[in-house]
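Taking it in order: structure first as structure tokens, then the write-up.
Omission of a single protein chain aside, the complex is shown with its protein chains in their original locations.
Note that the chains are named A, B and C in the order they appear, and that numbering of residues resets to 1 at the start of each chain.
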């Protein structure tokens, strides 16, 4: 079965299917689609070896627009479907596209188990903090007190912290990016794709119909620089309007400091993708509005080697089957 | 409806039902049952206000043996059933009894959502790292490489770290204890019971039929003291045969030190139940065999006030219902 | 001055169709309210696009609203329409096949420019087609957008906002055409835009402009008049099926003196029940719980039921499938529970925005083991109210889960409803125990085989229940074979016993002595009724029976059905009720199945029935 594969140079166009895009004009989903299509020609995998699997939701329409193999499954189960595919076909390049409802509400269990099993797939969680397709109920990432169709007096639940949850589930790769940062998005996707193991990538995605502006603070010119912390491996944590702020670790406590005034660049927390405790501390920023929101590859620690053999390809003699059928104890009737 | 309740002094016997105990003789479940029955007379809640809810599994037989209200539901759903009961009846004292399969395999999603919602219930997870009732398959807490009926060549999956998972899900109370430490068990249960919010308590429980000795290292005389770290709020982290070892935080990194030799008592990490980062570091001990396993209340942070009003007790005039029926626009036909 | 003829009409079907952004639902609803206030009977059905916002101007993006009103009883929104309002070419394209011969089309010329024609998928030469296709119709091409903008030339609004008011022009024009007062809509505009005076003014200006246009243009030579419908005296309002379910549940809770706990996971077309109830939680004894999935929803409802609430779930197809294990538990625990399945087209995700009634067999047989659950079906939007109330009654009186079947068509459709007052609704009795009982047995039964309901907090009735087989009486776990056999029989018998408390099956139209009975259930009621009504006028020997109680059946159903020579069972599925009737009564009932995501077409149905006349 193994042949030497010659990959013809593909372009992003090759990954566009013939289906008309049915997202609301301006939906963040389309921006993400574009970046995925831009990325794929460069990952060195032939088109027919790529599979996109989604659940149900606006975001889960994704596979229809990709000219690869794909499945638009049922709500919450993309992770489970992908598990069966990847277990039996480790040779394939499997992408899961899911929403905050799909992955974290109905599909929460399969997600944490997939992360625990550390299957070598890429999980793109389109987080718009709302149920888009069903027209605007709160989701497990909706903010507390958020007014939605199903919470007219404000959502009473606290949201999940998806980074903390995935860390807790044992994820080996955790990234966060946002629909509006095309380059960053593509780079985080690329890191995830290169990582051997389950890559969990939370993508903030604006639903301008039912939850417009949820991430405005991270995209708006005036607030963006002081709300977003782009982390890079081996680089200090720096943010702020003029990159004047940094984060230092005081023992195990993160502290925001003015660079030069309170602290020198050298004293800053240096991002270490492999440090789980640091990843936990970064994850906790979510719960405290004083801290900026970290974006980038927050944690990455390869636990395994790439497997590429397809299971079930042993060549077995019929006599071996006959042994199986006959069992240990048998007798003849003449 | 509110009456002043006179609680007659109850004894542990009052909490024993008339049902014969059907666990294997010597099962850790029975030891836990005993401690729960010992605890309840002292929590100041009348028997009829207490409800035990379980899923399916050996451990989930628990409610049958408690002379309180109880439900033995379906596999994995005790948390969901309890959610409905507690939401509608905040006046009740609700206990969930579940196993590692029940809570973390099929029931994983309801568990993390319950923790996220921080419902004021007590969750007792009987972790025997195996499926008892179905006779010995691996569970999501089984060790990697563990040989079981369904993993004759060794379990290939990594286990969940239940403490990390519950932290990641946003739990407000996390404890760990073990069937063989009667007093410790009772004290951790008491703390959980006193906590307002979801109390998640992992109880190591020996299944001597299908996974005997899984926790022997924590109970065996010769290994116990150097493998177990009993944490107490505001106390330094000390363990070891002669309490000669301690844990220090070097920045955000935990380091095991010989007390007096390498470090003084004063330099040791002081346990702070409320510190989530520290709780994360403690949780991570699980992944590193060099560290002792922490037992006790690992994290506790009340986010809410006790609610005791029963919902749905507004007294509503029939005219208010008539308004509802009539709606905004209506007309008469004569 | 032009002369205008006033034409009398028995009934009229209008379809409002435009792009999702064109406000057709609003116009439809306004015209409906006005029509209802005018004393006509009516039925409506909206027709949303599958996408949240499909691309502008495309067929996929067309949003429609059909209104059928008249001076006699109206049972359906109608098959083909008399009047089509087409705000653009796509709306025209997707509705033209549903206009009656010689029907009227009112089109907004601006929506038929080259760009729109192309977006609708017409190519250049087909532009002619639009016109030629329209020769069988009275085709009014009016530049509504332009007229709208003109009428607002003095207002300081940007062009986009002016544009947006064009639906009011249509409404005004129709008000003129059907000789209506503008008052109800002007009132509505004032309320709706009370924070934005300029928009308020714009809308009422355009409304009047539309009306005025009708009056002055030479285009229209006819106006239409309809008599009031004869309706039973009483208080009326318009109501949709989903709202009626929500109301029915709140009132059932009130009449049972229990709080309502509604646990659900959003799913089309059931979500509006949630949205409606969510708004009522502060004023009424209603708690809603949006669970993490449908399994959690049903399980939390079981928990709430154990705690003494009227516990209810709402869902649809795929969500219903997920609830089956939980429902089995509720059967075994004998706890009251109502599950509303607002059906949509399956299998699997299917067509979430299309109607179907294909979950009946699942409702009856979808669980493992012998797990009988009563099933009832609502047959019109307003009937959803009493059906929900009745489902709750049965659940509470008989300590059982009950499945209530509705569907997308009932859920979104609406009609006038003669509503009851609180006091007219019967009280619902429960089996609640409120005192201590010596040697309490949770499965102790009354003469109807119903066990008692002792809830936590009640002293002296502490007990444990679960999903394992149990000894009758004590409720202790039992693996005894004879006990199990007896319990299986007993659970079934208890449910069969509900037949004692439900009304006998009536014939809704026609006589018991007719040759043919057309037997339906659920939302086909309107179509079947209309077809049979017409056939009766043609002196055919037919009758119409609509079954609400699907399990158990009314006690007289067998003898009633056996009186007919021919039984035809039309369903929007591949034959489900027909299976049950055939099996139970060994009647050679004939299925008639149209599975098109739409209500049954009356004309087609009539044709089918005629085959047997």
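The criterion applied here is as follows: a contact is a pair of C-beta atoms (placed from the backbone, for glycine too) under 8 Å apart; a residue touches a chain by one contact, two chains touch by 3 or more.
The structure presented is a predicted model; accordingly, all values stated were derived computationally and were not measured.
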Fill in the blank from the handout: The omitted chain touches A, B, C
Fill in the blank from the handout: Sole touch to the unshown chain from A:24, A:39, A:58 or A:92: residue A:92
Problem - Option touching the unshown chain, where C:270, C:296 or C:329 are the choices - result: C:329
Exercise for the section: Tell me which residue among C:14, C:27, C:144 or C:320 touches the hidden chain in the full complex. Expected result: C:320
Practice task
Check the options B:76, B:159, B:197 or B:236 and report the residue that touches the missing chain.
Solution key: B:76
Exercise for the section: By the contact definition given up top, give the residues of chain B that touch the hidden chain. Expected result: 20-25, 56, 58, 74-76, 105-106, 108, 131-135, 137-138, 140, 149-153, 209
Completion exercise
Residue list for chain A contacting the dropped chain reads 17, 19, 46-53, 56, 63-64, 66-74, 77, 80-89, 91-92, 109-110, 113, 310-314, 316, 318-322, 324-327, 329-334
Handout entry: chain C residues that touch the omitted chain in the full complex
Key = 50, 316-318, 320-322, 324-325, 328-329, 331-333, 343, 345-351, 353-354, 356, 358-359, 361-362, 364-371, 466-469, 479, 481-482, 484-485, 488-489, 491-492, 573-574, 579-580, 582-583, 586, 588, 594-598
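As a convention for this text, only the chains that are shown with their structure count from here on.
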Problem - A-C or B-C, whichever has more C-beta pairs in contact - result: B-C
Practice task
Compare the CA centroid of chain C with every other chain's and tell me the farthest one.
Solution key: B
Fill in the blank from the handout: Rounded to the nearest Å, the gap separating the Cα centres of chain A and chain B is 30
Practice task
Return the distance between the CA-based centres of chain A and chain C, expressed in whole Å.
Solution key: 39
Problem - Where chain A touches two or more other chains, by residue - result: 105-106, 108, 140
Handout entry: chain C: positions in contact with at least two other chains
Key = 292-293
